[in-house]
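A protein chain is absent from this complex, but the other protein chains hold their places.
Chain IDs A and B follow the sequence of writing; residue 1 opens each chain.
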Amino acid sequence: MSLVPAPVTAIHLDHISKSFTLDGGGTIAALGEVTLKIDKGEFVALLGPSGCGKSTILRLVAALEEPSTGAVTIEGRAPVELSRQHRLGVAFQDHALLPWLTIAQNVALPYQLAGKPVDKARVSALIALVGLAGFEAARPKQLSGGMRQRASIARALVLKPDVLLLDEPFGALDAVTRRQMNVELQRIWSEQRITTLLVTHAVDEALFLADRVVVMTGRPGKILKTVEVPFARPRHPDVTREPRFHELVDELTLALEPAGGHG
Amino acid sequence: MTKMLKTFVSRYWGVAGVLLFWQAWVTITGVNSIVVPHPIDVARDIVTEPGVYLSNGSQTLFLAALGLVLGMALGTLVAVLAWSSDILSGILTPLGLVFSSVPVVALIPIIARLFGYDVKTVLAIVVIISFFPAFVFTSAGLKTLPAGSDDLFRVFGASRWTRFVRLVLPSAVPNWMIAFRLAAPPAVLSAMVAEFLMGTSGLGYLFRSAASNFQTDRAFGTSVVATIISVICFGLALSAERAVLKRWT
Partner (left out) sequence: MKHRQRIRTITLGAIGIALFLALWELIGIRGWAGLTWPPLSTVLAFLFDPSRRPLFLRAMTASFSMIAFGYAIGLVLGLAAAALGHLVPPLRPGLDRLASIIHAIPTIALAPLFIVLLSRELTGMAIAALGVFFVIYVSATSGLAASSAAHRDLFQVFGTSRLTQLRRLDMPAALPALVSGMKYAVPAAFIGAILGEWFGSSRGLGLLMVSAMQNFQIPLLWSAVLIASTASLLIFGLMSLAERLAYERYR
């Protein structure tokens, strides 16, 4: 017997594909055949250009879409069962905060959607964790873009989800804020270690946050290569200045270039 | 003090200009005061006989307000019903569009004939006139959800009812307030027009009897009171809309 417990598969994409019907009646394949296993407590980043089907994968795991062929399971069950049991957490590029609720009410919203009593202590602890203490009574429009995304991350975590889904959560932010948010998310995640699927097109973001980076190519979406990220956790921002980090950035950037897919 | 005066002039130069034009026109052309009364005569009639204006004005205001509330409620209810069923929505939405592109005020004589010359008919007319904007705007509002919120509610496993109460209804509030603001002046207008056509009671009736008795100062006085009521209603609806939108969006 090994001293390290054998990894348990949390998310399993089993030979899935997805095609959409067009206006004229033709079909377009958004996703070719994709197979991927994500372990419990693992942070996986899906990296690829826009239109490579990475968001489609996230939507399949979130039970927002059904695969055309194959099956998606989370701990052996269909994703829709988990969403019905309120065990998924999600944050989109659009912060999707409700404009008529305060920050505290927005973060507490998942409790109400689940029909559970609001755990006020947890809500304020999470607001503090994402660095929004003092802004509980503010409304989303009074906050900056970065602060809104912090609130939407807090909302994604509030129910202690089994799986965290992040769809370009910092895609609309400027480079400086984005970097700062990556550092914060890394700190928060290292405390909770929830199985996480991050969709992004930023190479350094994927490398800094994930345990494993899955590179995808488009039309139809396929997995090009998988890279294990060697840096220990918790990760200090200085990691991004190490030579090994730069080598990996170069490797992934090359893989993302159109010619890289064929070379 | 000068600052207040400046703000006042910049906001009301248009209105003041129209009033000055009226007074100047009467003075210069020297029209008989039976045809066009001086603004001062009109003011005197209002001040000396406030009872007539007050009783008729409050009746019109009451009918307009009650009809507006009932019409908004009915329009919202039908919009929610249409929202709950794709087929019902597909059938009702174009009808709503047809009625909002038609001069609905022209329906007043038909409704008056259908329901009979009565105060209740005035109320029915205001309800029907207020119904259409409420239905059209609330329907649109129920469909304009904040970006990404629909996916969010699904991933968090919200039930259909929770989604309706916590997302769909609140999303319709801004549009509902627009409908309220848009429907307020026509509510007062249609109440007055109905009273005028049927000759029951209220400001419309006062207007009609004054005009037919050549009491021009009374007729213009009624105009002034009706305008004040309507402007106040519109102003209230507008500030309600602004207050809600500030908190809601």
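Odds and ends about this structure:
Please note the rule applied: a contact is a pair of C-beta atoms (placed from the backbone, for glycine too) under 8 Å apart; a residue touches a chain by one contact, two chains touch by 3 or more.
Quick caveat, the model's predicted, so the values are computed rather than measured.
Across the entire complex, the residue among B:L54, B:V98, B:V165 or B:A243 in touch with the chain not shown is B:V98. Residue-level contact of chain B with the missing chain is found at 9-15, 18, 22, 25, 31, 35-36, 87, 90-95, 98, 100-107, 109-110, 112-114, 185, 188-189, 192-193, 196-197, 204, 207, 211, 216, 219-220, 222-224, 226-227, 230-231, 233-235, 238.
Just so we're on the same page, only the chains that are shown with their structure count from here on.
Of all residues in chain B, those touching chain A in their complex are 146-149, 151-159, 162, 166-167, 170, 173, 247-249.
Those residues of chain A lying in contact with chain B across their complex are 59, 62-64, 82-86, 88, 90, 92-100, 109-110, 112-115, 139, 141, 159, 165.
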